[in-house]
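Removed from the display is one protein chain of the complex; every other protein chain stays in position.
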Amino acid sequence: MSAATSGIGPRLRRSTWLLALGSALLLAAINLALQPSFLEPGVMASNLTTFLPLILVAIGQTWVVLASDIDLSIGSTVSLVNVVTVVVIDALGGDAAAIAAGMAAGVATGLGCGLVNGLCVARLRFQPIVTTFATGVVFAGLALMVLPEAGLPVPEVYWRGYAGGLFGVRSVVLVLAAALLLCLVIERTRFARALRASGGQMQAAYQSGVPVTWTRIRAYLLAGFFAALAALCLTGETASGDPLLGGAYALSSISAVVLGGTALAGGVGGFLGSVFGAVVLGLIGNVIFFARLPFEYQTLVQGLIVLAALAGGVLVARR
Amino acid sequence: MSAQNPSASAAVRRRLGALALHPLTLALAAAVALLALGEAISPGFASPGQIVSQLTIAALLGMVAAGQTLVIIGGREGIDLSVGGVISLCAFVAGNLMAGTDAAIPLALAATLALGFAVGLLNGLGIVLLRIPPLVMTLGMTGVIQGALVILTRGVPSGRSAPALTALMNQPLVAGIPGVLLLWAAVALGVCLLLHNTAFGVRVYAIGANPEVARIAGMRPERIRALLFGLSGMFAGLTGFLVLGYTGSVFVGIGLQYVLPSIVAVVIGGTSLAGGIGGYLGTIGGAITLTVLQSLLITLDAGPAGRQVIFGLTLLVLLLLYGRQRGLRG
Partner (left out) sequence: MPLLELSDLRKRYGGIVALDGADLALEAGEVHVLIGANGCGKSTLCKVIAGSVLPDSGVLRIDGAERRFRSPREAAAAGVGVFYQELSLVPSLSVEDNLLLGREPRRFGLVDRRAVRREAERQLALFAGALGPELAPDSRVADLSADQRQVVEILKVLGEDARLILFDEPTSSLDRRQVAIFFELVRALKREGRTVVFISHRMDEIFEIGDRVSVMRDGRVVETTAVADTDPGRIVRAMVGGEAAAGGAPGAAPGTAPAPARPGDATLLRVDGLSAPRVDGVSLELRAGEILGLGGLHGQGQSALLRGLFGIEPGVRGRIEVEGRPLRRPTPADSIRAGLAYISGDRGRDGVALLRPILENLAYGLVTREGGVAFPRGRVAGRLGPVVERLGLRFGSLSDPVRSLSGGNQQKVVIGRWLATAPRVILLDDPTKGIDVNAKADLFRMVRELAEAGAAILLYSSEDGELLGHAERVLVFNGGRIVRELSGEGLTRHALNEAAYATPGATPGAEAGAAA
């Protein structure tokens, strides 16, 4: 027994996502007990639709955190991408070409936000927390300028397409699969290694010839890209623009990342944990709903679970 | 002054130079410039009444930022994101304890401070015992507090400020100055004395500047750090108490608007997020500058969008001035 437990620490340290996966499975089981229809495809798909934006934002946040930085502006990025997309689509007349242009403009916006953050933090060496708070305020303001009030519906094909699917596979599943595939590819690049080296010990990485500054900028670019992806999904879900859409995502994405076992100090962890972390946060909402607890309990329980997971993670890793 | 050597005038000159470059001086100069700009654009912006009301708003921010200053100086990425939750919670508790009666004020105040301190200390214990990064610990704590508040209030504003508290916030006490400003002055004096004229203050700066040196010199960095978070909670509690007086009653998210500005006020005030340097005087300047900037942006009629953009850009410029970190190359 002691021999078995002694292996847990190192194991968990390497596969930091295991704890989040365990929590997600546990919550899924509870959810299933409370809601027997949980495993039906329709229910699963609607759950996935709800969770997907946070999953994507959390993936984006993960790259930045791995480099020991942070992105508090990621929520405002989501808002800005959303309004830019709907405004461009609307301005170009709302046909298929306009939708494509709108989505491209949205992705470009996300990348632009990431670039600004990356340049400020890695190039100009501003403190990441305050910097991305400040850029977040700017992005939020820009979003309000682009679209002062919620509204401006997107063309029907957009949201129908998002709610529907391709070759019998739902769009949300396709998006998730594509995102995960992209992550897997990124994980096999030199960039992913440079990222963990920079976050683990920036000076050592620099001395080893790792292009630290460029690596950190790329991490912010990826955060912007995944935020844009999340925003495009949210646009499909809400079918309109809302300058305040992204509000809570900065903090909940950080919670998801931390729940997923990625160290805020950088260098350790990965996207998979964040995916499970986001799912955990989502499932907590479900469980509270189906346990007929008042909706108000959600924040409290989420907060407690995040703290408990952190404390647990620390205690396990210390052995 | 006592016996002087020939270089006394040089020393005085250096003193004056240091004073001119003090973050408080800089921040106040910025505030005065903003006031002048506001007055030029919209006459009356810098009227005494307006200034007092802006200072009142700054006082609330300044009190939260007092605690924020302490944890940031204490180093090791010290930061307290839970102040917003604590403000809301304490405003709620105070409002329900006093329920509109002056007699209950002392009890409400004591309960508020104790509650704020307890929550802060809990943060501190999580940070030093479980080694959870402060950012996450206080963020998680915010979730817990907000959640608890939602349950307690069921989403409806509740509690009522006592008349005397409301008067403290909104009515002139002496020479046209409301009581809250006098209170702020007292708090400022207390915090500055604590940081500069007590052994505790010396220890706080030491653990922030170099915890290993502090430990070898016989200090206990963990204990001090936990205590600093307790104090931050206490200041947030005090702010919550005053916010209740300012607004009369409380809604759940009332404190959240203070979280990031409190950090920004500290940074503008010249306290480094890396810990070990800075002080409360600078933070006072930061709180005032930030408040005047925000109200100027309102006066400018830039609209909420323009206000945010200008506000954010201003912060970035300030970071350019003194928020840069060390380079990798020696």
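Here the chain labels run A and B in written order, and each chain numbers its own residues starting at 1.
The rule is short, and it goes like this: a residue touches a chain if its C-beta (ideal position, glycine included) is under 8 Å from a C-beta of that chain, and two chains touch if they have at least 3 such contacts.
Because the structure is predicted, anything quoted here is derived from the model rather than measured.
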item	value
Left-out chain, listing which of the shown chains it touches	A, B
Hidden partner chain, touching residue among B:33, B:110, B:129 or B:217	B:217
Among B:95, B:143, B:179 or B:276, the residue in touch with the chain that has been omitted	B:276
Touching residues on chain B - with respect to the absent chain	11, 14, 196-203, 205-206, 209-210, 212-220, 276-277, 328-330
Hidden partner interface residues of chain A, rising order	10, 13, 185, 188-190, 193-194, 196-197, 200-201, 203-211, 267-268
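What we mean here is this: only the chains that are shown with their structure count from here on.
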item	value
Length of the line joining the C-alpha centres of chain A and chain B, rounded to whole Å	31
In the complex with chain A, residue positions of chain B that touch it	79, 126, 130-133, 135-137, 139-148, 150-151, 154-155, 260, 263-264, 267, 273, 303-313, 315-316, 319-320, 323-329
Residue ranges of chain A touching chain B (in the complex, touch as defined)	70, 120, 124-127, 129-131, 133-145, 148, 202-203, 206, 212, 251, 254-255, 258, 264-265, 294, 296-304, 306-307, 310-311, 314-315
